[in-house]
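Here the complex is missing one protein chain, while the rest keep their positions.
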Amino acid sequence: MTKTNAGNFFEDFYVGQVIRHATPRTVTTGDVALYTALYGPRFAVQSSDAYARALGYPQAPVDDLLVFHIVFGKTVPDISLNAVANLGYAGGRFLAPVYPGDTLSAVSEVIGLKENSNGKTGVVYVRSTGYKDDGTEVLDYVRWVMVNKRDPGAAAPAPVVPRLPECIEADALGDAVPMLDTIHWDNDLAGSRFRFSDYVAGERIDHVDGMTVEEAEHQLATRLYQNTAKVHFNQHTEGKGRFGKRLIYGGHVISLARALSFNGLGAAFHIAGINGGRHVAPLFSGDTVFAWSEVLETAEIDGRPDVGALRLRLIATKNRPCADFPLLDADGRYENDVILDFDYWALMPR
Amino acid sequence: MTKTNAGNFFEDFYVGQVIRHATPRTVTTGDVALYTALYGPRFAVQSSDAYARALGYPQAPVDDLLVFHIVFGKTVPDISLNAVANLGYAGGRFLAPVYPGDTLSAVSEVIGLKENSNGKTGVVYVRSTGYKDDGTEVLDYVRWVMVNKRDPGAAAPAPVVPRLPECIEADALGDAVPMLDTIHWDNDLAGSRFRFSDYVAGERIDHVDGMTVEEAEHQLATRLYQNTAKVHFNQHTEGKGRFGKRLIYGGHVISLARALSFNGLGAAFHIAGINGGRHVAPLFSGDTVFAWSEVLETAEIDGRPDVGALRLRLIATKNRPCADFPLLDADGRYENDVILDFDYWALMPR
Partner (left out) sequence: MTKTNAGNFFEDFYVGQVIRHATPRTVTTGDVALYTALYGPRFAVQSSDAYARALGYPQAPVDDLLVFHIVFGKTVPDISLNAVANLGYAGGRFLAPVYPGDTLSAVSEVIGLKENSNGKTGVVYVRSTGYKDDGTEVLDYVRWVMVNKRDPGAAAPAPVVPRLPECIEADALGDAVPMLDTIHWDNDLAGSRFRFSDYVAGERIDHVDGMTVEEAEHQLATRLYQNTAKVHFNQHTEGKGRFGKRLIYGGHVISLARALSFNGLGAAFHIAGINGGRHVAPLFSGDTVFAWSEVLETAEIDGRPDVGALRLRLIATKNRPCADFPLLDADGRYENDVILDFDYWALMPR
C-alpha cells in the first residue's frame, strides 16, 4: 500500500460525494504583500486599512482572487491531480469578507459526472466551498474538469449534468461587502473619477498595459496557493510533454488581467460573483498578458444604496495589445491570442 | 470619453498644481519580508524589533527606501507615465519613522516647468510628500522628469526652474529617528565595529559583493511598490523598443547598492536625507550590481548626542567590481559601467 497520494480518477467520484480538503490555511498580511508583488493590484479598499475603515470595513479585506486561489488550491490534490483539462467555472459567489488572520478551509461536493464517449476520461462537476474556521462560508463556486479514468474498462456511471446558472442574480451579490459609507469614497485615492453610473452596457475598455510573466513568478504564486498541479512546476517532465514547457496556472492569468483592469475600472473594488470562465489557450513564461473588458450589464442590488453591480466580460490575450478588442474570428472561434474569457460581477460605489 | 488613464503630458502641468495620488497603502511585515528577500539588507535596527526597542524605537521601523519606493510608486501614474527620462532627485528628507500598520499616501506639487528647445518635451519639477493617514509627513523630496508633450504645437509655459538645495543641512536631519539610547547599541549584533567617529571625509569603501538581477525580482519589487511605469513590465513592447528589453526601475538599483553597502557601513542604519541622485545608465536583467561609497562629509547634528551624520556618495556599477572605485573618465564623463550616482545622508551611532 503506497503512502503517496495518487489523486482521484474518474471512477473514484460519485454524485453526492463530499470531500474535505487538506491543509487549512491562515491568510496573513504576508500573503497580501506577495499578492501585490505578483500582480500589482491598486484597488484602494484592499490596499489600505485606513481607506477601508473609513468606508465601514474593520480593516482592508483580502483580495477576492487571493481567496479564490487559496480555496481552489486546496481542491487540486483531490479533484484535479489527474485532470486533463480545467473546463470551466460557474455560479461563483463571494459570501463574506476575508481578513488577515482568518483561516480558510475547503470542501467539495461532486454534483455531476459524465463519462466521455472515448471511455478514457470523464467530466467531474464539483461545487467547492471555502469557509473560515468558525464555519462562515466565504466563497462557493462550481467547476468542471476532465479527469482520466484509472481503468478505461471501468463501467460508466449514470450521467448527471447539473443545471448551472448562466449568471448570478444581481440581488444575490454583495454579501462580502458591509454597507459602505460612500461619502468617504475618495475618487482621487481610489484612482478613478468614474463610478457605477458612469458605465453603460456595451461599453468596451482597453486596459492598455501589458505584463510579461516569468517562471519564478507563476511558480511562487501557485505554491503560495498550495496548488500542487504538476504541470506548473516540473520542467523535467513538462519538457517532454505536450507543450515542451511548464503551463501557467489559469488563475494567475485571471489575477493579472484583473490587476491590469484597474486602468479603466479603478472603482470596481470587489469581485462579487463569477458567472463563468474559460481558459481558452495556455500561457507560458515569457508571454506578455494584455486585457480588455466589456460591460455586459449594469444592475442595482436590492437593499444596497451604496453599491451597484457591473457584469463584466474580462478578456485576456497574450502578446497582443487589446486596442481593437480581440475576441472571436469570423467563424465564431476565439482568436489565436485570446487566453481568457471571464464573466464576473464587480461592485462599484454609486 | 475613455475610462483609461493616459497619464499627464507636459502641457497638463502648471506650477502650483497639487495632485493627490491614488492608492493609499498600508505597509505590513509582509512588505518588509519581501524587501528583505529582494535585496538582503542586514541593518539590525530594521531587522529586529528587539534591537530597535532596546534603542528606543517602539518596534523595528520600515526600511527608509521601502518607504521611498512606495511613495514614489504612487506618483508614477500622474507624474511620469509619459516620461522619457527620470532626470534627478534632490532635497529628500525622511521626517518620521514608518512602522508596519501605517498607511501611506502621497501628494505632489508642481514646482517648476521648462519646455525643451525641441518643442516635443519639457521638464517637470515636483515636490512629492508621503504622509500617514493621521497626516504625519514621513518623506518629502523633489524629482524632475522629462515628459512628452501631447501636442508639440502647444504653447510653452513661462519657464520656472526651482532653486534646489545642493545638500540638506545636517541640522535638518534625524526627525525619523527617536533619541537613541546608544548604550544598547551592540556592535556585534549590528555587524560592524565602526561607528560615526571611525569614518573620515574622503574615505572610500569598496562594498566588494555583487548581486545579479533577474526579471522576476525587479518585477516583483516594482509591483510591490505599485509603480506602473510601463518600461519595467512589458517585454512585448520593450522588445521592439530602444533597448530591446525591459528596463529595471532605478529605485531597485538604489536598494541593491544600499544593501551591498552594509559591508563597510554596517552602522549606517538610517537614510536621513537624499541630497541628489542620478541614474547614469540603465540596468537590465542578468547584469550584476556592485557598489562603492565615498564619505563626502561627516557632521554632528545639533541636539543629537546619540547619532552623527555621514554624507555618502554611493556609486553603483554593472558587471564591474569596484576595487578601483570607478566613477569618471579622463574627460569627466561617467565611466561606461557606472549606473548610479547617489548622494545621501546616513546616520550612525556616535
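Observations, loosely collected:
Lettered A and B in written order, each chain numbered from 1.
In this text, contacts are C-beta pairs under 8 Å (C-beta built on N, C-alpha and C of every residue); 3 or more make two chains touch, one makes a residue touch a chain.
This is a predicted model, so every value here is computed, not measured.
Interface note: of B:Thr29, B:Asn234 or B:Asn275, the residue touching the hidden chain in the full complex is B:Thr29. Contact with the chain not shown here comes from a single listed residue; of B:Gly112, B:Gly266 or B:Gly308, that residue is B:Gly266. When the full complex is taken into account, the listed residue touching the unshown chain is B:Gly40, out of B:Gly40, B:Gly56 or B:Gly101. Listed residues A:Pro24, A:Gly119 or A:Gly244: the one in touch with the omitted chain is A:Pro24. Touching the chain that is not shown, out of A:Phe68, A:Trp185 or A:Phe233: A:Phe233 (per the contact rule at the top). In the full complex, chain A touches the hidden chain at residues 2-5, 20-26, 28-31, 33-34, 77, 100-101, 103, 105, 133, 214-217, 219-224, 226, 228, 230, 233-237, 246. One chain is missing from the display, and on chain B it is touched by residues 28-34, 36-40, 42-44, 47-51, 60, 188-192, 194, 198-199, 203, 205-212, 214-217, 220, 263-266, 286, 288, 290, 319-321.
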